[in-house]
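Selected chains only, in their assembly positions.
Order as written gives the chain letters A and B; numbering starts at 1 within each chain.
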């Protein structure tokens, strides 16, 4: 007998009946609100071209680094999932790849991946049995067949999912042709986000080359510090013209700097000619953060700072399979001291919005909530990446709210490249929000009317406001 | 319709009915115990002079950095609250200031400030509707009128609040005239605490000047290390004579040192003549911690160590509005290695009591509970400052108790300059204590008689013993 696949209407809610009842009532108020997805990594070509997705394996296994990492940790190679290494071969039978995943689906017990996937399987594809070795074929066929239908094309799903706005993320030299096409051919609101790490991190091998491209695109001399900044401002304007309301910065640390132009020029010279040493490269990125804050104060774009990931920790995997295979790992970070040079200059500007994220939860109560609860320019992003999960969100709410309140946060963002999981992730966030708020109501810290207002604010109003959508 | 203001009798208790019942029973045993407030920042002149407080704005908004920080984080300037910057002007209509606060009271949802304020509004002023734009005038008038009555004077409130002892905090060169007056004119027990940071932290601009004052007051030569230590001992004795039973030390880190007298003299020379570099200033403070432990072992005063605050993080705010405006921010700290030189000398002395506090909760289970669960001289202070909140206290209990037990802690201290909030804070602490204990009883980790004994110990006996009151 196969285990049923059922999405229980009370999932993730507190268990005590009176609290669960409050959570239900709150959730009913927000369950069907439009989705605001202000930060993510879906592919704009999907919406520009609206071509059908291919099959279960290419849709669920290939782009999802959460799936890669878990299967890889248990000895499954990426080639066995159909992903070929550089210059090598991989399993070509996609159904076989899917089965390898299906028979190991128990590995995901207790993880948010299981929650997201079950949600998609049940809600989008109408599957009624849990994924397992036995149901692998049923799943593969059901999904692959469904994907051929017009209502499973990207634009149709976007409407079905009730997405009001979806932001993708592009590098600074991207020409944004897909976004242009989307705007000229469709009424779905898909916007870009300006992520200039490729032209701002001198540790990247392609840094000099990217600056050459930047120079070509903007006509500014990127070998001169002032020209380089003008080129960045120029690209910000180009992104704004394509709908962007925000920028995103994913450096290893949150270090900011406020150096002289002469020192900046010296670092730029070395970075373009040769290679900056570790600490100098960090100072270069640190200066960029401050410059980006300055430009944000000027042009009104919301600035997102996501520090703390050790990218490509596994050199063998990186050499053979490249980026985004689940080998990015969190590190300890700080904010209070590192961000000070930036905050000294721009922290008191209430028109500026800087959203901080962390993978190091020890910062929640110690640094992030106190910072956001003081500086007018700072807001807290949601529990992120590894912490975008029921327990992770609960720790976030419990640690942040008492010091920062709700109104220095900005609701949820799904940060995903798995388009179909977007409603699943927002659904989970909304459920956990209601679970937390129900607890506050049941322990008489809020009344129900206040909780309902907060639930709507977190699900809808706060992200709209923080990202100026 | 205005929302009612009600303090639910079961607030902060667990929700499951059987656990809530245990919490209620425990709380009934401790709710009305006298308040022991061994560490705080109320103004001794209030009790020496017993002049009435003025109005809602000057009482609730002006002294409370929790209120400043939250409103400031949402774009309200301090001038708009009636607080003038250096050389500038501020709103003079206090009612208007109050309204600005009232209409943003929703910002405090989910924060302990809301809990404390609601408690004071309801219990002290008998207000029955929640604070909002609509009730701003009602509040302003009710509070301002009440403050004119004799029963709202500081001494009357002290008695009404059932405070058995209240400690204030004064710098080393304070003449303690208010305390002398209190003792000679009133039977309320208000004592001082010796906080010598002003004469012990060479990073302060007024360090040399403070040492000159110290020299004048004590007749000891503070330019000589031995004389400087004698002067400190002299002031400790002066404070003890004015009721002090404890000292307090708020340096950036918990680093202690055990240097030669020659090296101490060298650092003192530089500090008085010029300025110590960062690491030398830290070594100076580190030595002071050890000297203070030595004097505490001699004179029996309880020693409090509060590291980890980055003071005056916002230079613009500091330049314009000075200290204590909500811009002190926590930093990562350690205890196990930094405190070792002090513990090597005095850690094994069971007559010495050193109370450790932290703003970095990652230390709770990792360092503080293991330290206090081993060294006879060490005790744990309560969840402090940003963590003086329902979730913060719960994390404290859950993280500390299993390793340190209850009897290496010392109950609660409110650490507040908001006099009226003292009963609110102790009430909250007692409720959360009972919530935690009820959980231990309901999961059969303690029986109810033990839990009741612990509840009384935490609320009353342990702070009295730790502070020798």
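Keep in mind that, in the parts below, a contact is a pair of C-beta atoms (placed from the backbone, for glycine too) under 8 Å apart; a residue touches a chain by one contact, two chains touch by 3 or more.
All of these numbers come straight from a predicted model, not from anything done at the bench.
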Of how many identical copies is the complete assembly built, when 2 are given in place?
-> 3
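The definition used in the following text is that only the chains that are shown with their structure count from here on.
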The distance between the C-alpha centres of subunit A and subunit B, rounded to whole Å, is 40
State the interface residues of subunit B toward subunit A in the complex, per the touch definition above.
-> 3, 8, 10-16, 69-70, 72-75, 106-112, 114-115, 310, 313-317, 326-327, 329-332, 359-362, 386-387, 389-392, 395
Spell out the part of subunit A that touches subunit B in their complex, as residue ranges.
-> 14, 16, 18-19, 334, 336-337, 340, 343-344, 347-348, 350, 362, 365-367, 369-376, 378, 398-399, 401-408, 439-440, 442-447, 449-450, 453-454
